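The complex appears here without one of its protein chains, the remainder shown in place.
And then chain A:
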Amino acid sequence: MNIAWKEIKRNKIRFLILGSIIFLVSLLTFIISGLANGLSQDNAALIKDLPNGVFYMDEEAEETYNLSRIDRSIQDEILSKHKEAAALSIQMGFLNDENDKQRSVAFVASTESTLFENVKSGEIVLDRSLEEEGIKVGDTFTNNQYSSKFVVKGFVDQKKYSHAPVAYINLKDFKEIYRVEEMQLIFMPGGDLTLNIPDLQSFSKKDFLNTIPSYSAEQMSLNMIVWFLVVISGMLFAIFFYMMNVQKIGLYGILKAIGVKTSSLFKMMWTQMLFITIIALLLSITFSQVFNMIAPKGMPFSLTATTTGLLSLVFLIIGFIGATLSGIQIKKVEPLQAIQQGEV
């Protein structure tokens, strides 16, 4: 007989309260995690969506890609040896439309590569978010440092950098705007981190993301909130089951007296914990996915199935630990003590 289920059925309100709290905490966790992931995409989709590989920048730049200037001879040597590698530069800047309205973009220019858009001089390829703002193929843009006009050639999906849409331009145009000859970075897909190139510093994709100003600070604070919520939910389980167990000390004692195994009492508590958590998680997953669909276009929100699954698993583990810790009382209950306590 499943006494765990019988207790839930008989004490619906009590378990509904715990379930609602877990639902709210997990929903908040999913939403903040979705925002963290969305902001991360908004901040660095250009880099994150690249295949795994190694970034190189000038050793003297002290991990600030803006200051990196890779010597042309080194660049040529690497690119001739590694055909799949590309040199690239990224700079924040502005585009003025025909009505002189200024838009902030991240200019990206690269050597010929399949990893980045290759555009001709005077052409520009923009992130799709600008198309959603009404920009069309054939529209023209100017830049204060650029002598000619950029003609929009097309749009690409999910290419953001430092919370700005990416604008792919030709290398020649980039050099004209920023008055630089050298490239800032070299990206080698599937590269070897241990490959030592003189005067250059290597970075994994993850390490390079952390060199982007604000990226690590933003992610760290959001992830801290997520993990804090996870810990709170674990504590909620521990406190709630502790309070329920204190109320049931007498009952546990009597059950032990008539021969119920301590392990059966633990199983009863775990069953209840799993039941409540699974229902609460299913509801919060549904709600967060609905939110994912209806979230305003401008809101950086991205909640993947992997993140949801991983967080759900963490919730289950933390709930199990919380409930088990509070269940230590069950082990300590002496049947005699319960009998002497009086009616349960």
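Convention: a contact is a pair of C-beta atoms (placed from the backbone, for glycine too) under 8 Å apart; a residue touches a chain by one contact, two chains touch by 3 or more; residues count from 1.
One rule holds for everything that comes next: contacts and distances are computed from a predicted model.
**Q** Looking only at the UniProt record of the hidden chain, which name from "Putative hemin import ATP-binding protein HrtA", "CouN5", "YcjO_1 protein" or "Nitrite reductase (NADH) small subunit" is the right one?
**A** Of "Putative hemin import ATP-binding protein HrtA", "CouN5", "YcjO_1 protein" or "Nitrite reductase (NADH) small subunit", the absent chain's UniProt record names it "Putative hemin import ATP-binding protein HrtA".
**Q** Taking the entire complex into account, which one of A:10, A:83, A:136 or A:297 touches the absent chain?
**A** Residue touching the chain left out of view: A:10.
**Q** Taking the entire complex into account, which one of A:200, A:254, A:281 or A:295 touches the absent chain?
**A** A:254
**Q** What residues on chain A make contact with the chain left out of this view?
**A** Against the left-out chain, chain A lists 1, 3, 6-7, 9-11, 250-251, 254-261, 334-336, 338-339, 342-344.
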